[in-house]
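Below you will find the structure I want to go over with you.
A single protein chain has been omitted; all remaining protein chains appear in their positions.
This part shows chain A:
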Amino acid sequence: MALEQLSDVVQRCQAIKDESYSSQDYDLFLAAGRTCIEQGDSAQVLSILVDEKNKSIVRCMGWNLLGPLVQMLLKKEDKNLPHCHAILSHLLEVCSPKELLVGLLEQVEEADSASIAETLTLLLKPLQTVLLRLGMKKASSVGMALSTLLSQVARLPVPVTKEQEEDDVFGLCCCCTALLQFVKPFVEEIKEIVKDNNRISKDNELRVELLKFCMKSLSEPLLEVQLKDPDTLQKSPLRDFATEILMILSNIGESLPDLLSRNVLKRREVPGFLEEEVRYPKESLACMCHLLFVNHIAVDIFPAVLSSVFVLQCNMEYIELLLSRTEGSRLQKGLELYEKSLVRVEDNSLPVDLLELKTFFSVPQNLVKVLTLCPDQTLRTKGLKVFQLSIDKFSTEAKYKFFRGMLKTSHHAGVEGYIIKNIKNQIDFSLKPCNGNEWFLGKHLLPLLRLVLCLPHGPETDLLQNLDRIMESLNLLRYMLIRDKEWENETGIWTELYKIEDHYLKPMRTGLNMSKAHYEAELKSMKANKKITSKDSQASVCTLTVDNEKLPDMTPEMQIQVLQSALFTFDLIESVLARIEEIIEAKERPLS
């Protein structure tokens, strides 16, 4: 039936001159052709299409059959397969490449997530053939095709484990490999131009399209991928893909070191400058640097003469970006890149001038956010390790300036406590023979100590909330008073002591006494209350909500526990405070 219709319409059309077929002819041709293919009459359809008499009909209308044809090919029914393939190659030869391109891309776009890999594998070769037929005018079409293909590939789940990458159930690896084959001739074309005149116009359209492809591949899927090193996975299609993308960048005249330093050497700061962000998205460059310095991908094409400090300075731009995100994968990459960039630098070598760069403070700020807010324990642990590493790399003066900045801006007792501990280590180091320096001894140290030894709200400061900071500060003070003898006074602490007593120790003592009295009273009344309502001891007294989720009610027992542990904490503070007071008193009492 459909077959008859098809031969009817084709016969009728044979008589029409100048290819001026009516839209009715198109509709009929498509409807009949589709049915024939779907019913398995592809052999007959093929014989009609290859008939020389029908050449102009096929040229005009043939591409419409791509849809049903591709569906058939994806079904992989053995008996029709050879004919369908033959039809496809015939169409690819005869029809206009522009229409074929539209038709093929339509099929790529329509693929649902389950059939993306198969559709791509099937259509990449035909697409390439069609694009090559476009000759010199293909640049924008290549761009369109690449962008469509990558958008589809980006929908595929990224393999996480080694086994997943090997099994490649969703086909991401196979698509990436196929994509590389697909772009090859276009890259070769540009490579030839680069080789011939040693220079290529930055605006060569095909080059720009390939650049966009590389940049997009770097942000998706590569930024999501955690590459396995060759020891874990010897043959990794994703690693090959990453390597090849960097090779393509280099082959189309983008120098990798220039890409690395783009954001550092750029003359003018152009926030949100569209063209730049489109051509060289910072996120893609961040991924590239991670590949270069963490995965050591494409090291053979990257110069080994850049200074470690310069590499760190460039990478800071990307670390800042990665650590400003909340996704675990981004944070992980940011931390890795920061670690690897720091490891290459010698300890105590980063000059204080670097702190003039915005990134050298925004990165630690972001890092503090990871340390205090990130829900993932392993990332927090890694974050702390990298944070300490970054401190170790600073020169003495830079450490000093960094600590001062962190104390002023971190707003987190835990982080401040950590910084104070570092200050103590630096003082300890400086007091050792031959390590003397002007930053952690004497006149510069005192202003820093003033930042450490202070209570933001005087006696009313919440001691529990500031516990970490207070304990480290008191420890530091005790350490200095014991370590630095009054007659030596290398740190200058003894001359500052009367001020510290007035501004820090006395308010601390008052605050401590007030808090203790308050909590003891609370505890007493709570216990008294409990006796009265002992029959109903489970009755809740207060409720807490976190993140819209009501926490289990606090029973009076739990409250008593909390109060008690607070009192223990105060005792802890008091013991150190008392020790300090003792030392001071001993000093005031002249030796008998």
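Here is the rule we go by: a residue touches a chain if its C-beta (ideal position, glycine included) is under 8 Å from a C-beta of that chain, and two chains touch if they have at least 3 such contacts; residues count from 1.
Operating definition for what follows: contacts and distances are computed from a predicted model.
Student: Between "Cytoplasmic tRNA 2-thiolation protein 1", "peptidylprolyl isomerase", "DNA-directed RNA polymerase II subunit RPB3" or "Myotubularin phosphatase domain-containing protein", choose the name on the UniProt record of the chain that's been left out.
Tutor: The correct option from "Cytoplasmic tRNA 2-thiolation protein 1", "peptidylprolyl isomerase", "DNA-directed RNA polymerase II subunit RPB3" or "Myotubularin phosphatase domain-containing protein" is "peptidylprolyl isomerase", the UniProt name of the unshown chain.
Student: Who touches the missing chain here, A:47, A:140 or A:307?
Tutor: Of the candidates A:47, A:140 or A:307, A:307 is in touch with the missing chain.
Student: Considering the whole complex, which of A:354, A:415, A:431 or A:573 touches the chain not shown?
Tutor: A:354
Student: Sort through A:56, A:71, A:96 or A:324 and give me the one touching the missing partner chain.
Tutor: A:96
Student: Looking at the whole complex, which of A:151, A:409, A:435 or A:495 touches the chain that is not displayed?
Tutor: Of the listed residues, the one touching the omitted chain is A:409.
Student: In the full complex, which residues of chain A touch the absent chain?
Tutor: 96, 98-99, 136-137, 195, 250, 255, 257, 261, 265, 267-268, 296, 299, 301, 303-310, 340, 343-346, 353-354, 356-358, 361, 365, 404-405, 408-409, 411
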